[in-house]
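For this view, one protein chain was removed and the others were kept in their places.
For clarity, chains are labelled A, B and C in written order, and residue numbers in each chain start from 1.
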Amino acid sequence: MSATRDIAVVATAQSPAIRKDERRNEVEILMPVVHDLREKAGLTQEDIGFTVSGSCDYLQGQAFAFVTALDAIGPWPPIDESHVEMDGAWALYEAWTRLQYGDIDTALVYSFGKSSPGDIRRILTLQLDPYYLVPLWPDTIAMAALQARALLDSDGVTERDLAEVVARSRKNAKDNPNAQLKGDVDVEALLKEPEYLSPLRKHDCPPITDGAAAVILAAGDRAREVTDRPAWIRGIDHRIEPHSLGVRDLTDSPSTRKAAEEAGVGNGKVDIAELHAPFSHQEIILKRALGLGDDVNVNPSGGALASNAVMAAGLLRIIECADRIMSGQANRAVAHATSGPALQQNLVAVLEGDN
Amino acid sequence: MEYTYTRSVGPVIERFFAGLGEHRMQGIKGSDGKVIVPPVEYDPFTGETLTEFVDVGDAGTVTTWAWVTDPRPGQPLDKPFAWALVKLDGADTGMLHAVDAGDQSKMSTGMRVRVRWTDDNVPDMGSIACFEPEAG
Amino acid sequence: MSVTEEEPQGTIVERPIRLDYDYTAGTAQSRFLKGIAQGKILGEKCPVCGKVYVGSRGSCPTDGVATGGEIEVPSKGTLTTFCVVNVQFAGQSVEVPYASGYILCDGADIPLMGLVQEVPIEEVRMGLRVEAVWADELGPTLNSIKYWKPTGEPDADYETYRHHL
Partner (left out) sequence: MPERVAITGVGQTKYDTARPDHSIAGLCREAAIRALEDAGVTWNDIDAVVIGKAPDMFEGVVMPELYLADALGATGKPMMRVHTAGSVGGSTALVAAGLVKTGIHKRVLTVAFEKQSESNAMWALSMRIPFQPALVAGAGGYFAPHIRSYIRRSNAPDHIGILVAVKDRKNALKNPYAHLHLEDISYEKVAESMMIWDPLRYLESCPSSDGACAMVLSSEDAVTGDRAPAWFAGSAMRSEATQFAGRDQVNPQAGKDCAKEVYRQAGITDPRREIDVAEIYVPFSWYEPMWMENLAFAPEGEGWKMTDEGATAMDGDMPINPSGGVLSSNPIGASGMIRYAEAAMQIREQAGEHQIDGVRTAMGHAYGGGAQFYSMCILTKEKP
């Protein structure tokens, strides 16, 4: 890719992950996040060159649900603004693209999702082929379980490997004040749990989460003005695969591999990786596709198994990487986001600190 | 929120549904010659328009499966069942549907299953009740 | 349907989709609806611009900050603009023709939508002074305001509401 302007994450904010926020609507969840974000960056909305969000009307059960979310931003005077009906990670991609034009230096990206008001499993069924699949109402967990079985059948991966992913996620989440599920869990105990949608156990699946997340991107010198240690986006790319599970090799993620190549994952040592793997087995598939070795600290935040605000969960992976780079805990990080049944669409970003 | 959508299906899906009404399974030849079931309008990898229908069997092999203990509203069966990808005889891809196996212990990857047809001849997915183990 | 007989009439299948939601009004809207249930219209003030929002979703849309500080506004105001609906739409229980418009309550800076009745439809006009007619049974829903009727006061001067159009 010939985009050449250096763009960095310079500030991030997120709401705590909550199972069900019965008090606040989406605007009220988002507003403190955006305030926190702009305060951290020392910027007001008028300093922001471009604003873009990612959300899904169907989560809220209302057409144009994203429209009122703008009220949380305070779009006055009128702003240069856009919205994708995709995870916030793709909104960030659009912002990164927009900053490449060169006429503006800052962008605000936000994303919100309340998964609690509706039946998220049923809502996501409507992502599927409306002719052949929706009439059967297979849900997201079923699609993931088919993939998990294919993986378990294929080679050395065992149910123990899946449980280990879960145990590590819960353990890592202990250090994440925003995470929903955390704690020390024993792999043996996990394996004794009953199967939920076999071969998946309940803990192999993500929790239902309400939450919001936001970041500010800045270009070049402007990034250094905002923060001493920007998290530079050295590469970012995303790819999609065919929709039908039946035509894909479910044990692999070629779109992740391709995006990783384009983003330059292999061009240096990776310290940490935040992978948007809502199901435990998907972390294993993604780790392979990204070419990450055992020396890489995967999902130090606990990942999507610990909290999964649908539509924000991908953006949160970028945030968790950026936070660790900005704080100096890591120098090179790989963030990943996914969309669609059984990892149909994947985005990969490489973030780096100044050496 | 409740609404009944009226979907026009286009020529490929229309032909597949019509076949189901006659208890006939059909696939379509992809750009690489592989037979895709259920038939898709466009090649999943090259985007080419596909037109060459191929009859396939109504029995095949389970390539992967998942066991459902608590069926949800609208799913093909209201008792425990398996979701499965089934590669029908003569097909090269898996088709998603339910397998009525009675018990999880009856399910295995590679097992043979056959369509259980219904008398529903509305041109839609309803002609297939589910799959069932071939030997059983 | 404008499809003529020569055109291909493909297969059409029916796909019922039912989804249940448990909606959250949010804290600001809950406060507003609690007021409505008591027959009161509560506004909230933006701490930055001082504008009074009724039916706030929780933030001032120009400043992006939380509104707060309940202010009761009278259930009386000016019809700023409106349209007359002459066709019965599905799910609409009001008898046609009816006037639907924006009512700017006195002291509020944002209008509410409402029906205007108890006035011949041809006499509904911009600037008409109206007051709320409350339902016999009040609840936390805007349906508690059955409609708005003329107060009998002289029309509001155009200048008083032209910046609310």
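Miscellaneous remarks
In this section, contacts are C-beta pairs under 8 Å (C-beta built on N, C-alpha and C of every residue); 3 or more make two chains touch, one makes a residue touch a chain.
Treat the numbers as computed from the prediction; the structure is a model and nothing was measured.
Across the whole complex, the hidden chain's contacts among the shown chains comprise A, B, C. Considering B:44, B:60 or B:133, the position touching the chain not shown turns out to be B:44 (whole complex). Shown as candidates are A:6, A:47, A:80 or A:164; the residue that touches the absent chain is A:80. Residues 1, 3, 5-13, 40-49 of subunit B touch the missing chain (whole complex, contact as defined above). If you put the missing chain back, the residues of subunit A touching it would be 1-4, 51, 56-58, 61-64, 66-68, 70-71, 74-86, 90, 93-94, 97-98, 100-102, 123-124, 126-131, 237-244, 254-255, 258, 339-341, 344-345. Contacts to the hidden chain, counted on subunit C, fall at residues 1-3, 7-10, 12, 15, 17, 21, 23, 25, 29, 33, 46, 49, 51-53, 60-62, 80-87, 89-92, 97, 100-102, 109-110, 113-115, 126, 140-143, 158, 162-165.
Just so we're on the same page, only the chains that are shown with their structure count from here on.
More C-beta pairs in contact connect the chains of A-C than those of the other pair, out of B-C and A-C. A simple rule picks the central chain: find each chain's mean C-alpha point, then take the one closest to the mean of all protein C-alpha atoms, which gives A. Subunit B has its Cα centroid 32 Å from the Cα centroid of subunit A. Spacing of subunit B relative to subunit C, judged by their CA centroids, is 49 angstrom. With centres defined as mean CA coordinates, subunit C is found 38 Å away from subunit A.
Looking at subunit A, one finds that residues 61, 122, 130-131, 135 touch two or more other chains.
Of all residues in subunit C, those that touch two or more other chains are 13, 15, 17, 19-21. Of all the residues in subunit B, the ones that touch subunit C in their complex are 1-11, 13-14, 17-18, 73, 123-124.
Per the touch definition, subunit A reaches subunit C in the complex via residues 21-25, 27-28, 31, 34-35, 45, 58, 61, 68, 70-76, 114, 116-119, 122-123, 126, 130-131, 134-135. Per the touch definition, subunit B reaches subunit A in the complex via residues 1, 5, 7, 9, 13, 36-38, 40, 44-45, 63-69, 72-76, 83-85, 87, 93-98, 104, 109, 124-126.
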